[in-house]
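One protein chain is absent from this view; the other protein chains keep their places.
Presenting chain A:
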Amino acid sequence: MSAVSLTNIVKQFGTFTAVHRMSLDIAQGSFVTLLGPSGCGKTTTLRMIAGLLDATEGEIAINGKRMNDVPIHKRNLGLVFQNYALFPHKTVAENIAFGLNYRNVSKEETQRKVADALELVQLPDLGARYPKELSGGQQQRIALARAIVIEPDVLLLDEPLSALDANLREDMRVELKRIQQRIGVTTVFVTHDQTEALAMSDQIIVMSKGRVEQVGSPEEVYNSPASEFVAQFLGASNILSGTSLGIQGDELGLQIIDFPRLVIPRSRAPQITGVGPAKLVIRAEKLHLVPKTAPADDRLAVAATVENVDYQGQSARYFLRVGNHALQAINMIEDHPFETGAQVSLRFRAKDCSALPGGTSHDAQ
């Protein structure tokens, strides 16, 4: 039985449709991420599961029970907000105990559970403080403790890390995942940050404009994007228009102008059925720059010109030109980055490419 199941969910605000007929099943104990840019409907979906918004159409079920008409305070969900939403007039311990007060838990039991929750988020000594005396990261941990102490059926996290600064965010990411695995609660996580999604999720649901673009494991959505949008949104991808030359066994032939002929695994292009227009997708970090004079190796090679360099310390992002195509490559820097204007050889492997069916030309800029 799914922990959360959405069936043909629609949400309209006036004439604007925020979520179009979305269906989704979330397995017990899994960590599922709704990923997409702002306005894609991910937070709206989360708020419908939480009971903060009514679904215009469709059914929401938690543990097999229809929840559409169950008010939020009876849904037994743990909710963590981007801005923490800790009660500023209550101490940390009172904040964590808040949900227990509505659950027939004895005083001693409450105290014990609060202490356990503080222990779990590794802030055992902060019970007597007020939220404003804590750092952002500590506040976020307390918000998490408050949400999980009630042993919710589902934990809903609405961009919980985006208010933190970069280093802290990475620590909290690991911490959050550790806690989630420890207590095994089904978790729905909303974020616009692809790195967070890839690092934490069992399953990623990529959304755009109120529709689901792809559902899959982090590796699936990263390596085999189901649409141009997914390819662009998860990391920098190059998308080149070309022609599918047809399928032979487990392989698909592709012809791209200015490129050598490519043969990619069939599994990387599940949507292509035969000969016709197609698009090649290759990630920026899979394109390797080598000097023009470098000896040939087992990789494919194509001549390119460096048009611009974005120096990032340990790596560099190169803006390249191959014939009429503008490409991006992200490479680790050995010694010195290539300079603007340099003539280089671009090396890549066909197995790192994927392909989508395509009509109109659309080069990555």
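The rule is simple: contacts are C-beta pairs under 8 Å (C-beta built on N, C-alpha and C of every residue); 3 or more make two chains touch, one makes a residue touch a chain; residues count from 1.
One rule holds for everything that comes next: contacts and distances are computed from a predicted model.
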(request) Just go with whichever of "Spermidine/putrescine transport system permease protein", "ABC transporter", "Sarcosine oxidase subunit gamma" or "DNA-directed RNA polymerase subunit alpha" UniProt uses as the name of the absent chain. (result) "Spermidine/putrescine transport system permease protein"
(request) Consider the whole complex, including the chain that is not shown, and state which of A:R103, A:R261 or A:K292 touches that chain. (result) A:R103
(message) Can you say which of A:N83, A:Q255, A:T305 or A:N331 touches the chain missing from this structure?
(response) A:N83
(message) Take the complete complex as the reference. Which residues in chain A touch the chain that isn't displayed?
(response) 50-52, 71-79, 81, 83, 85-89, 98-99, 101-103, 146-147, 150
